[in-house]
Every structure is written in C-alpha cells, then in structure tokens.
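Take a look at the structure below.
Only a single protein chain was left out; the remaining protein chains are all shown in position.
All chains are identified by letter, namely A, B and C, in their written order; residue positions are counted from 1 within each chain.
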Amino acid sequence: MENLAMGNYGVYVWSCFGLTLAVIVFSDWRARLRHKRVYREIEVRIKALEERQ
Amino acid sequence: MWKFFHRLASPPHFYRLAAVFAPWFALPALVLIAYGVYAGLFLAPMDYQQGDAFRIIYVHVPSAYLSIMAYMIMAISGGIGLIWRMKLAHAVAAAAAPLGAAFTFLALVTGSIWGRPMWGTWWEWGDPRLTSELILLFLYFGYMALRGAIDDTAKADKASAVLALVGVVNVVIVHYSVEWWSSLHQGQTLLKEGGPAMDPGMLYPLLAMILGFTFLFGSLLLRRVRTEVLFRERRTRWVREMILSPEGS
Amino acid sequence: MTAKLSADDLTLIRGERCLFEGLGFALNSGELLLLEGRNGCGKTSLMRAIAGMLSLETGQVLWNDVPVLKQRQTFHGELVWLAHRTGLKGDLNMVENLHFEESLRPQSGRDREAVYARLGIERLKRLPLRSLSAGQQRRVALARMLLADVPLWLLDEPFTNLDREGRKLVMELAEEHLAAGGLCVMAAHQDVDINGPVTKIQMQ
Partner (left out) sequence: MSDSGPQIPGIFSGLWATARRDLLLAWKRPGDVLNPLFFFAMVCTLFPLAIGPSPEQLEFIGPGVLWVAALLSTLLSLNSLFLGDFEDGSLDQLLVSPQPLPVLALGKTLAHWLTSGLPLVLVSPILAVTYRMPASVVPVMMLTLLLGTISLSLLGSIGAALTVGLHRGTALLSLLILPLAMPVLLLGANTVSLAAGNDIYTTGVWALGAYAIASLSLAPYATAAALRISNE
C-alpha cells in the first residue's frame, strides 16, 4: 500500500498513468470504430450496386 | 530495394501488409510498456529532489517525444507526397495528425499535473518545454483544421503538406525562441538537459517506455493509415473485389 | 515559326466525378480546337489543364513536344488565356489594367490606339472598369489578348456578354490569328463560325 501512495504524490502519479492509458485506449477505439464504419459504408454501397446489376 | 518500396506503396499491398504487421508492433510495445510501467513505478529509486512525483516522466517524456516525432513524420511524408506524388505518403500524414495531437495533449496534461506538486500551480508559463508543447498543439490544430476545411482529398493533402513543412521549420524556431524567452524569466523543468547523469535504475525503465511508446505509435499509426487507405480507395476495383470476396477482411 | 500543342490520354477526376478520360488531341499552327458541350461538362477544366493549372490523373499536355509542366514559364510566355472571369481589376481603369499585363508578358508592339478603336473601347480609357458594362469589360480583356505577342490563344466562352457584333468581331480576330500562324483553343456552347482547319472535341 505504501508503494501505491507514492509518498503523498500518488494522486498525481496515478492520474498521469491512468490518463495516458485512457487516451491511448480511446484513440485506438475511435480508430477501430472508424475503420468499421468506413468498411461498412463501402460494403453497403458495393453490395447495392451489385444487386442492381 | 526500389521494387520493394514501390510495392509497399501500392495501396492494396499496403492494406494487406499493414494488417499482418500491426501485431508485430503491438506485441513488443506491450512487453516494453509493461516492463517500463512496473519498473518505473516500483523498482526505480526515488528522485532525491522530486520524490515519487518524478515517476510521471515515464509517461510524460515518451509522449513529448512522440508529439515531435509525429509532426516530423507528418511533414516528411507530406513532403514525399508532394514531390513524388505518392498517395500512400499523404495517407500516412493524414493518419499521423490526430495521433500526434493526442500525444501532445498527453505531454501537456502530464506536465501540468507534475507541475501542481512541484510549482504549486497547474500551469507555469515560465517552463519552456510546456510552452513549446502548447504551441505544437496549436500547430496540430491548425493542420487538422485546414484538412477539415478542404473537401477535395487530393487538394487537402497537398495544402496541408505545405503547411506541415512550414510548421516543421517553425517547430525548431519555437523551441529556441521559447528557450531564450524562459532564460529571461527563470524556470524549473521536468527533465533537465545536461543535468547530472540519471541513475541506471531510473534510466532503463525510461528507455523501455520510449521504445515501447514508439512501437505502440507504429501500431496505432498502421491501423489508422489502413483505414485512411481504404477510405481513399473506396472507388477502386481492388476494394470492390476484396469486399465481394467470400472471406472479406 | 510553327508551334504545336498536343495532349494524350488526359484523365481528370475531381472529387467523385471523372470529367474526362483518355482524351487526346494535336493542334498545329493555324488550327483551331473547338471544345463543345453544355455548361459544366468539363470544358473549363480541360482549358485549365491545358494551361497547366490542374494536376491530371493521367496523361500530359505537350507544347512543341515538351511537357508543359517541364517548361511552365516558357509555355506561359506563349499563351494568353481569356477566362470566364476577366481577371481585370474593377477599381483600376483600362490603361492601368493593360499596363500591368504589359509588364508580365511579351508584347506585340501593335498600335494600341488602333486596337482600342477596333474593339470600340477607345473612349473608355480613363474610366474605372467597375463602371463599364460586362460586354465592355470583355472587350478590354480582348485588348489585352491582342496586345500580347503569343502564338496560343485559350478562349473560354469568349462570346459571353457580347452582342452579335462583338461575337462577329471575336470570330474575325480568331480567324486573323489563325491565318497569321497562331493556334487557338476555344470552348463554346454556341455555334461557332470560323473559317480554317477546325478540330472538334465533343465533351459529355
């Protein structure tokens, strides 16, 4: 427990590490989401074109 | 060699390769960062001046370093795209911008959180690094705003490449001018340049973190470039064939 | 002196739209290239591409068999472009506007007063262009074209804002230019009646 408290600086140190993790995960999640959306859009458009022919 | 680059630059080839390579970046990133975080938080000795608060450098320094590197990547690939009309290079530049901005933001916030116990304030204008970092963030905002404002992708690519190249010259000038400015008004900074040599117990985790963040950045960038390539090539035959093929992707 | 303007396999994609694909032509001294088609079909874009202002997807434009992008300044020194927007300053008068152009481009040394008189603008010299009618402004743009000493004329919808007499005048001027060994690229959505060798490109 003493280690985690970081000699009274725990709040600062842990918030920094936590925030870094959060930003990286969020950014990666957004990137995955965008990839899926782009892929889906193209898929829908191409399938629609295919069916019309 | 040339042939290899040429093939790499072809969008369908890159699209497939990026999917294969992304885990090869993610894996070392994970290992290095796991070691760095553990060693940095628990094994590294305490700094005699800053106490445990110094452990913030294990996320601050890699972020700050990536913020600069991402801008360089953006400018260099923008330049390559302008000169050799390589479309993949523009896709890399477009993908690097939001990532670079995210790491700049991280460097700023972690620096500011460190400043709270050290300076007793959340923001200290006297610190040259934080100030330069803030200007860098504005440069990223400008770059992304310009990209967002131009509808035609090809035009947006070229215009923002010019801006990034102008910006990269400016980053250097910002660095030195801010340094000069803060030397007029004393300031303490998170990482002292040319200060006493770091204890190896402190240094190795930091190096591991820097290397780990670089790999992480590589893997994040690959994924984004992949999306960018897919979007830009949405009207081409290879995308059509890939989507219609039974295994998909 | 003979000159040659040619192009092959020009493809231009703007955003999602392909304006033209695999387009080619060859034009020699004394010939007219006529771009036909309704408005918004890419005539102006083709004109801009010929002038070296657009980056093409494929193909290149050649001037005397050298790509124009490799000799941009030389090429630009041998053309005038009469664009849809005249490129003249409304706040300046005719003489000031033409004087500016003189400092940029080789001049033919034709008698200026005669050119003004022929275009019917000799009385407008000291008026700011803003106060002239659209047709008169176009005539000033024509004067700029006539005073330059260049073999290649790029005329984008030269008949806009002109009356019947003005249209006839433009056709006469073009004929004279061709007869003197000049080249002319003209985009028009109206009927053009010009004597001389004409190549037509019908654009969709």
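Just so we're on the same page, contacts are C-beta pairs under 8 Å (C-beta built on N, C-alpha and C of every residue); 3 or more make two chains touch, one makes a residue touch a chain.
All figures in this text were calculated on a predicted structure; none of them were measured in a lab.
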| item | value |
| --- | --- |
| Contact set of the excluded chain (shown chains only) | B, C |
| Omitted-chain contact residue, chosen from B:39, B:102 or B:178 | B:178 |
| Selected from B:43, B:166 or B:244 as touching the chain missing from the view | B:166 |
| Touch with the omitted chain, as defined above, among C:13, C:92 or C:203 | C:92 |
| Missing-partner contacts on subunit C, residue numbers | 1, 48, 51-55, 73-74, 76-79, 81, 83-92, 96, 100-107, 128, 149-151, 180-181 |
| Interface with the unshown chain - residue positions in subunit B | 82, 135, 138-139, 141-142, 145-146, 149-150, 155, 158-159, 162-163, 165-167, 169-170, 173-174, 177-178, 180-181, 184 |
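Criterion: only the chains that are shown with their structure count from here on.
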| item | value |
| --- | --- |
| Chain separated most widely from subunit B, comparing mean CA positions | C |
| Most contacted chain pair (by C-beta pair count) | A-B |
| Cα-centroid distance, subunit A relative to subunit B, in whole angstrom | 16 |
| Shared interface positions of subunit B, touching two or more other chains | none |
| Contacts with two or more other chains, residues of subunit A listed in rising order | none |
| Subunit B residues within the subunit C interface of the complex | 85, 151-152, 154, 235 |
| For the subunit C and subunit B complex, residues of the former touching the latter | 14-16, 55 |
| Subunit A residues within the subunit B interface of the complex | 3, 6-10, 12-13, 15-17, 19-20, 23-24, 27-28, 31-32, 34-35, 38-39, 41-43, 45-47, 50 |
